[in-house]
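A single protein chain has been omitted from the complex, and every remaining protein chain is retained in its original position.
Showing chain A:
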Amino acid sequence: MKDAFGTPQSLLVLGGTSEIGLATARRLVARRTRTVWLAGRPSPDLEKAAAALRDMGADVRTVAFDALDPESHEESLGKIFTEGDIDMVLLAFGILGDQARDEDEPLSAVRVAQTNYTGAVSAGLVCARALQSQGHGSLVVLSSVAGERARRSNFIYGSSKAGLDAFSQGLGDALHGTGVHVMVVRPGFVRSKMTAGLEEAPMATTPDAVAEAIETGLRRRSETVWVPGALRVVMSALRHAPRPLFRRLPV
């Protein structure tokens, strides 16, 4: 169960090798979290991540999960919930893609969309239903500022996050009053292996900062969290910038 400050005792991370996911797990394990499920494609990295959390004292299990195979989600995720309540599900999987290549190869663009959006729709719904039947829990969805307004430089990734973001907001409204809390997290540029080699955007942040913002959001039962917080204002302005102007901005 969550405590009065929203800190979960059990956590399921979808995208078990995600740096933000693991930074959040570390932070929560240092508080109350004792049971962690890391869901992802079986790999040495996934096992390494599990071992690192075990060293912190958590009971960690890994489970095979593939965002690109929505038909398996019902079974692979469903069985986790039969083993006990999950207080928080962190939907942290996603790929950035390579904008230039994806524009040339529509199929690789589709793969970005299927991972980030379609995979999340199915996994999100499966988890939401399980959380609802246990009468409590948080579903935390990692969206992105990139979904707030499509930019020339990464609109394929951005559009997939825009879809995910809208889906999560709607799911949050659907679950309002059921005891299940949906929180959409919109980080800006996060310095991580996903963005390694890319030119850093203004107001860049770190996985640890995102984890901290998630913990605060849980305490406040927030519905939307921006990281860093000032991005809320910046993006509000950018969202309304006229397109001829927006095109010329160095964003």
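Here, a residue touches a chain if its C-beta (ideal position, glycine included) is under 8 Å from a C-beta of that chain, and two chains touch if they have at least 3 such contacts; residues count from 1.
The rule is simple: contacts and distances are computed from a predicted model.
Asker: Considering only the chain that is not displayed, what protein name does its UniProt record carry among "Cytochrome bo(3) ubiquinol oxidase subunit 3", "TldD protein", "4Fe-4S binding protein" or "L-fuco-beta-pyranose dehydrogenase"?
Answerer: Its record in UniProt gives the absent chain the protein name "L-fuco-beta-pyranose dehydrogenase".
Asker: In the complete assembly, which of A:31, A:101, A:152 or A:193 touches the absent chain?
Answerer: A:31
Asker: Of the residues listed, A:85, A:98, A:208 or A:223, which one is in contact with the missing chain?
Answerer: Spelled out, the listed residue whose C-beta touches the missing chain is A:85.
Asker: Which residue, A:132, A:169, A:192 or A:206, contacts the hidden chain when the whole complex is considered?
Answerer: A:132
Asker: Tell me which of A:4, A:107, A:196 or A:245 is the one touching the absent chain.
Answerer: Answer from the full complex: A:4 touches the omitted chain.
Asker: Across the whole complex, list the residues on chain A that are touched by the chain not included here.
Answerer: 1-7, 9, 31-32, 34, 85, 125, 128-129, 132-136, 173-180, 216, 219-221
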